Structures are given as C-alpha cells and as structure tokens.
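The structure is given below, and queries will be raised subsequently.
Left out: one protein chain. Kept in place: all the others.
Chain IDs A and B follow the sequence of writing; residue 1 opens each chain.
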Amino acid sequence: MVSISDIVSVVVFPGALFIIAYALYCNWLSRKTVARLQNRRGPMHTGYAGLLQPFADLVKLLAKEDITPGAANKALFSTAPVIIFALALAAVFLIPIQSLTNLYAYTPIVSFEGDLVIVLLIFSLIVLNVFLAGWSSSNLFGAVGATRVALMTLAYEIPLVLLTLGPAIMAGSLSINNIVAWEVASVKSFLAAPSIWGLMLGVVMFIGFAICILSLLAELEMRPFDMAEAETEIVHGWQVEYSGKKLALLVLGRDVKVVLASALLTSLFLGGPAGPVLPPIVWFILKTTLCVLILSNLSALFARFRIDQMLRWAWQYLTPLAVLQVMAIVALSGVI
Amino acid sequence: MAMERELLKNAASRPCTLIYPFEKREMPKGSRGKHDYDEAKCTGCGMCSRVCPSFAIELKGLGPKCEGLRVNLGACLFCQQCEESCPTGAIWLTTAYELAVINKADGILDFKRTPRAPAVPAAKPAAPVEVKK
Partner (left out) sequence: MSDTEFSIPIGPQHPALKEPASFLFKVDGEVVIDVEPRIGYNHRGIEKAMEARTYIQNLYLVERVCGICSNAHQTLYAMNVEEVAGITIPPRAKYLRTLVHELERIHSHLLWVGVAAHEIGFDTLFYYVWRDREVVLDILEEISGNRVNYAWNAIGGVRRDIPSDKIPKFQKMLDILAERTKYYIQVATTESTIINRAAGVGYCSKADMIRLCGCGPHARASGVNKDTRRDNTYLAYDEIPWNVVTAESGDVLGNVLVRVGELVESVGIAKHVLDHLPDGPIRERFNPLQKVPEGEATNMVEAQRGEDIHYLCSKGDNKPYRYKIRAPTLANIPSLAVKLKGGYIADIPIVLAGIDPCFSCTDRMVFVDETKEKTWDMTSEEIRKYGIRWYANGLNK
C-alpha cells in the first residue's frame, strides 16, 4: 500500500526535487571552488553569492530553440538525454540520505540485496546512452566524442567495480544500506577497542577512496578526463548537436551524476550519512561537499589527457592498484 | 600534482577580478579615451579632420566661420593624431572609456563653436612719400 509519505519521499525529499536542488548546489560549489583556485571569483550576482546561477543557466537553456539535425536518428537523439537523466536520478534513490519520517534514520527510498550492482549497472547504461547520443547526432565531432566515451569505459570501469567490491566483501553484503551499517559498526568497535588490524583496514580503505575518486573523475568526464567533450578539439564532443531542452536535461543529468558519484563515495568509504549528534542529512551534505571539493580541486590541477594516454595510464596504474587493494581487503577480512 | 601548492596559495589570496561596475580601475594619465574640445582655441583650420586615419572627424564649415566638429566615435581609432596635429590644442583625448551606446547616432560627439568674424587685416602703412628734389 503506497502511503502519502512514500510519495512525498520519492518526489520531494529525499527524492527527485531534493536531488535536483542538491545537484544545482553541487554545480555552484564546483564552479566556486575551481574559480577560487584559479584566482577568480566564480558566479557572483545571481542570488546570494551566485547560488542561483546554475538554476539561471538551466532556465536559459530551457528557453532556447531546440534543433534536431535533419540527418540525425530522431528516436535515439531525443530519448538519450531523458534516459541519461532518469537513470542518474534513479540511482540516487538507492543511496541512504535521510529518512522522511524519522529525523535520525537514513534508510534509502529503495533498498534490497544487490543494489550496489544495480548502481554499477546504471553507470554502464548511462555510458551506453551517452554513446548513442553522440553517435545518433549525425555529426562527425559527435561520433568522435561518442567513440572516445566508449573507449574510456575500458579504462575506468574495471577499477571502479573492483574498488566497490572492497567494502562489500568486508560488510558481507551487496546492499549499500548494509555496507553503511557495517562501516558504522566497525568504526564504533574500533573506537571502543583500537587494534592494529583496524588501523590497517583504515589505511587500505583510504587508498581505495583515493583510487575510487580517480575512477569517478573519469566516469564523470571531468578534467583531466574530459576528452569526450573537449571543447578545443571536438567542439563539445558527443553533446555538440544538442540545444535547448535536451541540452538542459543533459546538463542536469551531468550534475545529478556528480551527486550520485559523491553519494556513492561517501556511502562506501566515508560512512554514509551516519555521524554523531547531527541529523543524517547534515552529515550527508558535509561529506558529499568534501567529495565535490576534492573532485573540483583535481579537476583544476591537471591538463587534459589524450585518450591513448588515459588508457595506458589506467591499465598501468589504476587497475593494478585496484587489484592490490581488493586483495588486501580479502586478506584483512580473513583476519578481522 | 606539481601545481597544487600554487593552487592553494591562489585560493587563499584575494581574487584578481575587479567587481566591475562596483569597483572601477583608475585609468593612468594619458590613456586615450573620449575627445574633449575647447571652442575658444579652435580656429577651424580642419587639420584634425585631414590627418584622421579613419575620417572620423567632420568639420561644419572651415575657418573662422566654423560651427564646430562632429566626431564619430564608432569610426575613431583613438590614435590621438588629431590632438597632436591641432596647432592650438583645441581638441584632446580624455581618459573616459565607458563609451558604449545602443544607437550608433548616440556615438557621434557634436561639438559646437560660435562662428567668429574673420580677423580684420591690419591697415597697410601709407606708402612712403618720395621727396622729390
């Protein structure tokens, strides 16, 4: 029986409207951070300190003319942005943020055994739709961008899956909610009785966090891995033919993907929305803000990689480190 | 990672962007901006109009009867040659730089001058009287 609180939690909080608003906030935060690192100011005048700037950009895009190229595959071209946005939004429902009814509980809207696998599947489906979006646009630059996106998955997908396996193995469950519960329990037991194995587990999880941030940089197509969308080379890559409402959906989808990535990172490595004293929503915002800050800093720090350099780098450094990290976790799980 | 320290140092220091139009920069003396005109010094010689590379200055009448100048800021290069070539210093460039207008007609500076009577030549001295012996 579907109740009013279920509907409100899906649509308003912590569901769709909250996630969209939070995505716009993360966009603002990312822009301000990158601007300050580059010695400039970032958005200033729309709303207080430019907080409404991402919303204003969205409204501007919605008002623009929506042109579909004549030679494009209309079905794929029109549905790809919708699917990308919807998939990203749906994946966030699986991650614990805050319960609507209980102030100090954080059950996700949907939770079942194996929802971690569903989140990873959604990542792959999003990439498939990005490829279709670029390929169906009948533009040469779109096709080049689409092939680059498909090639990138060869690089980051395997380390990402391996790294998410680590906490799952320790928790003994493939449900994100259970992983967060295991993290809370293990931190409590570590604080009660510190041991050398707990310390080693912390170090290994920290390394996993660092590598996972790099893989997620590639998944989010942020600098230094934005070659699918490189403005100076292929004029906006797979998004080149999109305009108006479809581009607005793509921009929103990109921002929701950032929220999804930070939320996944906090749930798997930082203990999710759990924390002392304050309600979970505050901890969620604090921890995802930290993730967005780290992602923005890395994004401002490097030049863009070339696609072959990225593949070589991922297979030389990222994948072996991920494998080693999983092996360390398996070894520790036998001991702890 | 080589630049991380520089990034953090920049994040901690004051941003270099000026919040224009709330903060404006002081233009150095000698910057080339909008023209200004002193009709008392202008003799209507038309030198400024003849040396202008983009033919932006138009004289309304020549000589003492000149009624002023029209400067088309849209064509002006702000090269200052008019100021340099003016023999009396009647036209010069100020440092005003906010010259954007919406209609092109508003971008034409109209300087007025009251026409003056032509200078009366001095009376010729009387021819010396030859004293015939």
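We take it that a residue touches a chain if its C-beta (ideal position, glycine included) is under 8 Å from a C-beta of that chain, and two chains touch if they have at least 3 such contacts.
Everything numeric in this text was worked out from a predicted model, so none of it was measured.
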From A:Ile19, A:Ala91, A:Val119 or A:Val144, residue that would touch the chain that is not displayed: A:Val144
Touching residue (missing chain; options A:Pro81, A:Pro96 or A:Pro224): A:Pro224
Which residue of A:Leu58, A:Leu265, A:Ile307 or A:Leu321 touches the chain not shown here: A:Ile307
On chain A, residues whose C-beta touches the chain left out of the figure: 37-40, 140-141, 144, 223-224, 226-227, 230-235, 300-309
Chain B residues that touch the omitted chain in the full complex: 2-3, 6-7, 10, 16, 28, 30-32, 47, 50-54, 77-81, 84-85, 93
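Rule of thumb we're sticking to: only the chains that are shown with their structure count from here on.
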Chain centre separation in whole Å, for chain B relative to chain A (CA means): 59
Partner chain A, residues of chain B touching it in the complex: 1, 3-4, 7-8, 10-11, 13, 15-17, 19
Touching residues on chain A, where the partner in the complex is chain B: 33, 35-41, 44, 297, 300-301
